[in-house]
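Every protein chain but one is kept in place in this view of the complex.
All chains are identified by letter, namely A, B and C, in their written order; residue positions are counted from 1 within each chain.
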Amino acid sequence: MSAEAIREKNVIEATLTTLVMANRILARETIIDNFGHVSVRHPLNPDRYFLSRSRSPEIVTRDDIMEFTLEGEQIGDDPRKPYAERHIHGAIYKDRPDVHAVTHHHARSVLPFTMCDASLRPMFHMASVIGAEIPVWDSQDEFGDTNMLVDSMAMGHSLSRALGANRVALLRGHGAICAATDLKSVVMISIGLRDNAELIQATRLLGAVTYLTDGEIDKASAMLLSPMPVARAWDYWTARAGFGGI
Amino acid sequence: MSAEAIREKNVIEATLTTLVMANRILARETIIDNFGHVSVRHPLNPDRYFLSRSRSPEIVTRDDIMEFTLEGEQIGDDPRKPYAERHIHGAIYKDRPDVHAVTHHHARSVLPFTMCDASLRPMFHMASVIGAEIPVWDSQDEFGDTNMLVDSMAMGHSLSRALGANRVALLRGHGAICAATDLKSVVMISIGLRDNAELIQATRLLGAVTYLTDGEIDKASAMLLSPMPVARAWDYWTARAGFGGI
Amino acid sequence: MSAEAIREKNVIEATLTTLVMANRILARETIIDNFGHVSVRHPLNPDRYFLSRSRSPEIVTRDDIMEFTLEGEQIGDDPRKPYAERHIHGAIYKDRPDVHAVTHHHARSVLPFTMCDASLRPMFHMASVIGAEIPVWDSQDEFGDTNMLVDSMAMGHSLSRALGANRVALLRGHGAICAATDLKSVVMISIGLRDNAELIQATRLLGAVTYLTDGEIDKASAMLLSPMPVARAWDYWTARAGFGGI
Partner (left out) sequence: MSAEAIREKNVIEATLTTLVMANRILARETIIDNFGHVSVRHPLNPDRYFLSRSRSPEIVTRDDIMEFTLEGEQIGDDPRKPYAERHIHGAIYKDRPDVHAVTHHHARSVLPFTMCDASLRPMFHMASVIGAEIPVWDSQDEFGDTNMLVDSMAMGHSLSRALGANRVALLRGHGAICAATDLKSVVMISIGLRDNAELIQATRLLGAVTYLTDGEIDKASAMLLSPMPVARAWDYWTARAGFGGI
């Protein structure tokens, strides 16, 4: 193997190690349960992405990771089943060159906000990472009665258009998607979304709510999504997920 | 032992292994606690069903499983006590040939819906498996003041009539029953019921609710109760319940 | 040692083993935390009771148990500190010959009911064990501003009068007491109280509440506090508290 080939292999393996850890962290933090998934764009080929075979994230290992084209075609001849909803990931990677990691989940605290018109605008600094605008996509609008899965490129693109340039979108009666520049950031956004949902729920029961200003959201999210805070939070989540020595 | 006898024994033992796992999973997921139970119809004799002796599901083992006629008569001379409420299971198996697995539980998030008139209609796709209609049975209507247990075939049949052709029924001030074609599906329905109850509670505090349409409930539940999603969820629940190698 | 002395010692040790288990179970089930306690009347001398030295129940062992007169005088010359609030126990044992076990705790779901006028009447069959009437005692009424502890026999008797013939009483801004014929029953009552409080909270947010009837409370509590259900629940709680082999 050439030195270049070794280097490339190492970059890919490091990415996949992080992807497996992201699966386990999101399971530990109850963002994803039996369903839901997290992907990463290929670090050397922007026209590909990595995603587990159809398996609950809590038990995903390196061996479960598959490679896909942005159209959702599986690379290689692995006979195992991919996620039916992988098209969410491909569509976003196509439309958003800045995005290198995507989660799709049904975090329980977020779901109520997909079924009513309450706002999920950030209320505290750690949730600023979700961004000021959180659009809601309803599969009924374009597709009518379905089994609720985003299981075609057409649905993936429809959802991606709803996401636009934002970091988070909600799916009515279904869940949420989060998009970021890297895996560690998309985990921070997914957890910030969960926490903001819990806090809005609690605060609305107490009285009139004070949200962060647009300026605070911009400045706090820029700070939190910078390397130091992301690394510190990642250390915490990996320890909680049982990756003691990493 | 003849080849046929061996085959039959293996089918029964596989069913009982799954029944023990269902007990442990439902305990781990806080559907059942010290009380509550899960049964399975005999895989080779539709006039019989299997159920643990009177014991908390969290600690049920293969050795605790007893066999009953649909009238609740215990097969064999095991001196241990059966559940007083086993008649729930027999009555449903009598009335519903399509049902091969039943749970009875007091999941805490479901109980409020047995004591007031709020609707439990599915609000998100993973809860579609509970079905669009969830009748409520009140022991007062036919039996007046009781100790609240469904401890006779007369009460079991009354409850079964209330269930009708549905997958879930509630018992006023008591709990719920879930019925399905197999053990893995009845676990999915029991957990979906718990989650839907939690989400309706949370969403109603935020604002006006959007439920799934009848078409979405039909299509999403057909998809979720198909082999792939059931197997994927079962893998997740067994891992969480500590059945690592299965 | 005479045969009689051995028999008496064994009875006492069995009682203390159960008392230690009750401490651990109540800690595991989040009824008691750093504060709160559980006592048992001496099985052979009704004028004495057993209670841990001042220690968090989660870490109480056999060696921590002390013996007291009903007036709260410690038997023997153990230099360790007793609970300041032991007088709760002595006063109830004096006034209620039928009571052989008492808990005092600050279960979080119960506390709101001590600070407002919402009713804790049983809403589901497993909570019937707390009884239909739950009086509230306010230390202000007789004692004005205090440090809120029931740390004298005068306060203990005041609280015991408020309890009357009931199984549960609340202490305004402080917590609850539960009284029963034995340790396993007082654990069931303490846990039923916690669950009923959680459920009333949840149900009131959904709509108008249907409580159990007086007849249902009487019949369901008589059934649940009989030997079989108590033993089954105790097996469950001991397993959860880590007493695997018992």
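Methods note: contacts are C-beta pairs under 8 Å (C-beta built on N, C-alpha and C of every residue); 3 or more make two chains touch, one makes a residue touch a chain.
What you see is a predicted model; the values in this text were computed from it and never measured.
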In the full complex, displayed partners of the excluded chain: A, C
Given C:17, C:56, C:74 or C:181, the one touching the chain that is not displayed: C:56
Residue in contact with the excluded chain [from A:99, A:123, A:148 or A:162]: A:123
Hidden partner chain, touching residue among C:18, C:39 or C:109: C:109
Residues from subunit C at the interface with the omitted partner, ascending: 33-35, 54-56, 58-59, 81, 106, 108-109, 111-118, 140, 144-149, 172-175, 201, 204-205
Absent chain, residues of subunit A that touch it: 123-126, 128, 195, 198-199, 202-203, 205-213, 215-216, 218-220, 222-223, 228-229, 232-233, 235-237, 239-240
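Simple rule for what comes next: only the chains that are shown with their structure count from here on.
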Graph class of chain-chain contacts, one of line, ring, star, complete, other: line
Same vs different contact residues, subunit B with subunit C, by half of numbers used: different
Centroid distance [mean C-alpha coordinates] between subunit C and subunit A, Å: 47
